[in-house]
Each structure stands twice: as structure tokens, then as C-alpha cells.
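As you look at this complex, bear in mind that one protein chain is not there, while each of the others sits in place.
What follows is subunit A.
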């Protein structure tokens, strides 16, 4: 099987630990469920990602060097 996360077009997906998650939720003043979602079966996710985790996706951007997005892993 091809590991898509090595592909240049697939941005970095990293899991957030509890402390970081707390910070993100604090920053935007939201609940975890208010985040955009990503399916657990998404091939770009790291293997250890489980339902309920939050991933941080760092994309390259033409206008801002890096664009950071958080997504909640759902079934």
C-alpha cells in the first residue's frame, strides 16, 4: 500500500496532545465538536489517530507561508 502521507501534495497531519488541544479550544472559545471534521478512515491521518482526537494540519499557502487548520477525527 502507498503511504499517502509521504506525498508532496498531502500536508502534515499531527495529533494534538491534551494540553495543545486545550489551548486551541481556549483560543477560539469553542467546543471540540465545533471544529471541522475528518474521517478516521482518511488515508492522510497518522495511524495512531482515533475517533475524538484532534489533528493539526499545516498546509503551505501562497499568501501566508503556512496555514494551520484543526480537525476533529470522527467515524
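We adopt the following convention: a residue touches a chain if its C-beta (ideal position, glycine included) is under 8 Å from a C-beta of that chain, and two chains touch if they have at least 3 such contacts; residues count from 1.
Note that contacts and distances are computed from a predicted model.
A.B. asks: What is the protein name, per UniProt, of the chain that does not appear here: "5-methyltetrahydropteroyltriglutamate--homocysteine methyltransferase", "Zn-ribbon domain-containing OB-fold protein", "Phosphomevalonate dehydratase large subunit" or "DNA-directed RNA polymerase subunit Rpo1N"?
C.D. replies: Answer from the UniProt record of the missing subunit chain: "DNA-directed RNA polymerase subunit Rpo1N".
A.B. asks: Check each of A:21, A:35 or A:49 against the chain that is not shown and name the one that touches it.
C.D. replies: Of all options in A:21, A:35 or A:49, contact with the hidden chain holds for A:35.
A.B. asks: Of the residues in subunit A, which ones touch the absent chain?
C.D. replies: Looking at subunit A, the ones touching the missing chain are residues 28, 30-31, 33-37, 59, 61-64, 67-70, 72, 74.
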